[in-house]
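Would you mind keeping the following structure in view while I ask a few things?
A single protein chain has been removed from this complex, and every other one stays in its place.
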Amino acid sequence: MTAPRLPLSAYPSTHLLPTRWADNDMYGHINNVAYYSYFDTAVNALLIAQGVLDPQQSSVIGLVVETGCQYFAPLSFPDTLTIGVGVERLGNSSVRYRLGVFRMQEEQPAAQGFFVHVYVDSRTRRPVTLPPELRTVLAQLVLKAPEEG
Amino acid sequence: MTAPRLPLSAYPSTHLLPTRWADNDMYGHINNVAYYSYFDTAVNALLIAQGVLDPQQSSVIGLVVETGCQYFAPLSFPDTLTIGVGVERLGNSSVRYRLGVFRMQEEQPAAQGFFVHVYVDSRTRRPVTLPPELRTVLAQLVLKAPEEG
Amino acid sequence: MTAPRLPLSAYPSTHLLPTRWADNDMYGHINNVAYYSYFDTAVNALLIAQGVLDPQQSSVIGLVVETGCQYFAPLSFPDTLTIGVGVERLGNSSVRYRLGVFRMQEEQPAAQGFFVHVYVDSRTRRPVTLPPELRTVLAQLVLKAPEEG
Partner (left out) sequence: MTAPRLPLSAYPSTHLLPTRWADNDMYGHINNVAYYSYFDTAVNALLIAQGVLDPQQSSVIGLVVETGCQYFAPLSFPDTLTIGVGVERLGNSSVRYRLGVFRMQEEQPAAQGFFVHVYVDSRTRRPVTLPPELRTVLAQLVLKAPEEG
């Protein structure tokens, strides 16, 4: 994972997320696991707000097939974070999100990750083409030349 | 637990808390466990903001000896909740918090709980008198006649 | 909550549960919230093993309407706990479970809690009579005279 570190201003969408007491581990910092719950929350909140995800009703669902995160600086409770959300790659039946974790006001990320959704039929679990209205939303989130930093 | 249901306006302190994807369980609603993480977060955030809790340094710590919650109406992700925090009983070495969980703008609680902290020496784990500066903060949070509703 | 402390031998059913790293909080002990996830896990595992809960298919579901826990002694990761499960009260559409948390081999609980399920129609969310096969399972879990300790 040699992706460049994207600054806050590079992200087309952001999500405010206050930390919780339970996010801290025995060392007094946000545990590495918690960052992935931030990613889940930011991406799903965005999709629900855009009207392209209804977890209880959808006939197609996004299966998470790969995730990853790099941690650059410690974070703690209490704090309010900004999660940057962008689309790094938009495929026929999949989307790879780039996610940045920022302390409020800071331009450089404290952590940076990604995750990949493959869309499948909710019963057969076989890949399907991204629904057109979802593709329209995701196309507006594509990061500008992320590979060149 | 026959405590009356306190409306939002009865709470001397409130804490905004957005729900997370992981708070929902298989039934599509906030799981009963998550409410207790809201209580932990709201109370500890308040104590830290008031300067009377430094989890890494304190020589006295609040041990949780009892908790409880009643659930009145389902909640879900995504939503932003208001957690009401008040002090129901202030003892020599203990404090019993009353906590309400509210959907934004609503006056009636979706859930109501409590938890009891006993303050102990961080090494010996024996009860100690509440530090005076903590008592001062807690005294301002005491609910008005909570037992009469 | 003045329930007597039930020893391990009083419980008709037990569930082994290893602690996890994330169960510990900043003070190096199992956080008060984690105990409720143990209760959820032990009760649902029991109901699934007995064939009376299929979370994805059931037309009736158990809504949690009240929970509570008292904490007697600290626990930590790593450790393997035994969760005692019994039925304290069996109503027409509800069941109140008594739960004990034990360190391996110990007869006295480190924590003791309860939770109350009200069974409802999964669509209308209105209370229903406990399904007969569920009642049969629960009847075998009723604690013997728990109120007299």
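In this document, chain identifiers A, B and C correspond to the written order of the chains, with residue numbering beginning at 1 in each.
By our rule, a residue touches a chain if its C-beta (ideal position, glycine included) is under 8 Å from a C-beta of that chain, and two chains touch if they have at least 3 such contacts.
Computed from a predicted structure; not experimentally measured.
Within the whole complex, the absent chain has one touching residue among A:6, A:69 or A:101, and that is A:69.
Touching the chain that is not shown, out of C:45, C:60, C:120 or C:142: C:45 (per the contact rule at the top).
Within the complete assembly, A:55 is the residue of A:7, A:55, A:91 or A:127 that touches the hidden chain. Interface residues of chain A facing the missing partner chain: 1, 26-27, 31-33, 36-37, 40, 55-56, 61, 63-71, 74, 115, 122, 125. Across the interface with the omitted chain, chain B contributes residues 21-22, 24-26, 28, 31, 33.
The chain not shown here touches chain C at positions 16-18, 20-22, 24, 28, 37-38, 40-41, 44-45, 48-49, 55-56, 77-78.
Just so it is clear, only the chains that are shown with their structure count from here on.
Taking the mean of each chain's C-alpha atoms as its centre, the chain lying closest to the overall protein C-alpha centroid is B. Seen from the Cα centre of chain A, the chain whose own Cα centre is farthest off is C.
In this assembly, the C-alpha centroid of chain B lies 23 Å from the C-alpha centroid of chain C. In whole angstrom, the spacing between the mean C-alpha positions of chain A and chain B is 30.
Those residues of chain B in touch with two or more other chains are numbered 37, 40, 55-56.
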